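Take a look at the structure below.
Up next, chain A:
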Amino acid sequence: GGQSGGGGGGGDGGDGGADPTATEADMDSEPTETESSDDGGDGLNTSLLNAEGSSTVYPISNTGSAYWNSNAPPSDGEYWGSNSESTVPGWSQLGEPDMLLADYFAQKFGFEPTEERSSPPFPTTVGLSHSGTGCEAVTEGLVDIGNSSGPITAELDWSEEKAQSEVVDNVVGRDGQPVVVSSDVIDAGVTQLTGEEVRGIYQDEITNWNQIEGVDYDQEIYAIGRAEGSGTDTSFRLNMLGGADAAMPGVDTRFGQNQQVAQAVSQNEGSIAYMALAFTSETVVPVGIDFEGTLYEPDRDAENTIFDSDYPLNRDLHMYTLIEEDNPNGGGYDAREAAFINMFLNEFGQTVFVEGNNYIPLPTSDLESMKEQVSALATEDLIMP
Partner candidate 1 sequence: MAGATGSRLVDGDTTATDAVAAATVGLSAILFVLAVAAMFERVSLTGTLAGVPTVTLLGGLLIALGVAVGVFGVGSRLGYVETDPDSSAGLIASFGAAVPWFVIGGGVASETLGLGVTGGVAGAAVAGGVAFVATAVPREDVGSTVPLGALLAFVGLVFLSGTIGPGWLWNLGWEQQASITAEFLVPAATLFCALYGGWAAAKAYGRFGARGRHMGAYVLVYLNALSIIAFLFILIAFVVVQGLPGLLTGVQIGAGVGPQLFGSFELPVYVPFVMNGVALLNDFQGVLPAIVGTVWLVVGAVLFAVPLGVGAAIFLTEYAERGRFTQAVEVATNGLWSTPSIVFGLFGFAFLIPRFGNRKSLLAGMLTLGFMLLPLVLITSREAMLSVPDEYRDASAALGVSKWQTVRSVVLPAALPGVVTGVILGVGRIAGETAPILLTMAGGTFVPGAQTVDVVGGFEFTGSPPFVANPELLQATSALPYQLYALITAGVGLGSNVSDPTGFRWATALVLLAVVLSFYAIGIGARYYFRRQLRHD
Partner candidate 2 sequence: MSDSRQTRSQTETRTTGSDQPLETTSGETVEETRDEWVEYDFQGEAKMVAEDLDVHYGDDHALQGVSMEIPEKSVTALIGPSGCGKSTYLRCLNRMNDRINAARVDGSVRLDGKEIYQDGINLVELRKRVGMVFQSPNPFPKSIRDNISYGPRKHGDIETGLLARMLGRDDSEAERELVERSLKQAALWDEVHDRLDDNALGLSGGQQQRLCIARCLSVDPEVILMDEPASALDPIATAKIEDLINDLAKEYTVVIVTHNMQQAARISDQTAVFLTGGKLVEYGDTDQIFEDPRSQRVEDYISGKFG
């Protein structure tokens, strides 16, 4: 099996993919320019596609990457295609393609199918950190895709124009950012909080659960936050505290990633945290939030839910790609990035990767406009599957 990264595509001439270019970058001192690009030669760059960033987007991105790398055949039925036991949701909507998973999405952008299980036309990998890191990394050319759960404008303090000229914003799903508490807090009867109360907690005005109205639970509040620079933190400040640079003196602990927050909440009594939908569980329980009289409940069936788009903490999940001069057509993608992102922009991707991780799928209209963006590089029409 061995490696199937740079070695594979590196054969043809000066192409060499991301990595030999990196070597050259070493020499010509403008490394970011040539980074992970197709140099316009005949072949397509098939080196490793790497994504990095948001722990919120990570479940989507990483599941996608795992599916991609598996390159499952259409006879699989569990991950791709259909067999006697099951059919993968969304596969039929794609027109029941008779190709392997990654082959199918890659060939739309001109890649040669490998027709081999576990061997996609190009491999992908996803690093786990948080949005700030992802945005940094993609703008510096360290990675191909920067995952972010907050807008890059807020993450890096960019203007809207700068953002539009430097990166392409690919939204692949939505998160209704929940506020969670540990199970002992739920047991103490805290099933909903007002926006004010949450703000009070994070701004150090409320430090004990018994300071919440109607709660008789003498327990210091353990206010868990996300790392500064994480999308979750940025969105929370933005949507809950009133500004991306709002102060949060009430935070007791900050963790780099959502996963760690979930663990800390389940491990410590009296905890409260804000996170992403994908990480709630029996020990990490979302509470209802009352915003100016409207109670958004964590239950999908309620009247107003945190899954609604008008839930104030609702946010887009982004996969940013860098606009590079030497991409063919000067676009924001090379073919690998476009092919990979395109996988998420259809019923299959939305069901398996977004809803499958407890996130909120994009409405069709949004999907269409996203597809518009990536279609620049496509060798066939993407709009009609």
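Candidates were picked such that all candidates are chains of the complex that A comes from, given by their letters.
Keep this in mind: a contact is a pair of C-beta atoms (placed from the backbone, for glycine too) under 8 Å apart; a residue touches a chain by one contact, two chains touch by 3 or more; residues count from 1.
None of the values given here were measured: they were computed from a predicted structure.
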Options 1 or 2: the chain contacting chain A in this complex: 1
Sites on chain A touched by candidate 1 in the complex: 1-7, 10-11, 14, 16-27, 31-32, 35, 47-48, 50, 55, 58-59, 62-63, 66-67, 69-70, 72, 79, 117-119, 123, 125-128, 140-143, 220, 255-264, 266, 278-279, 357
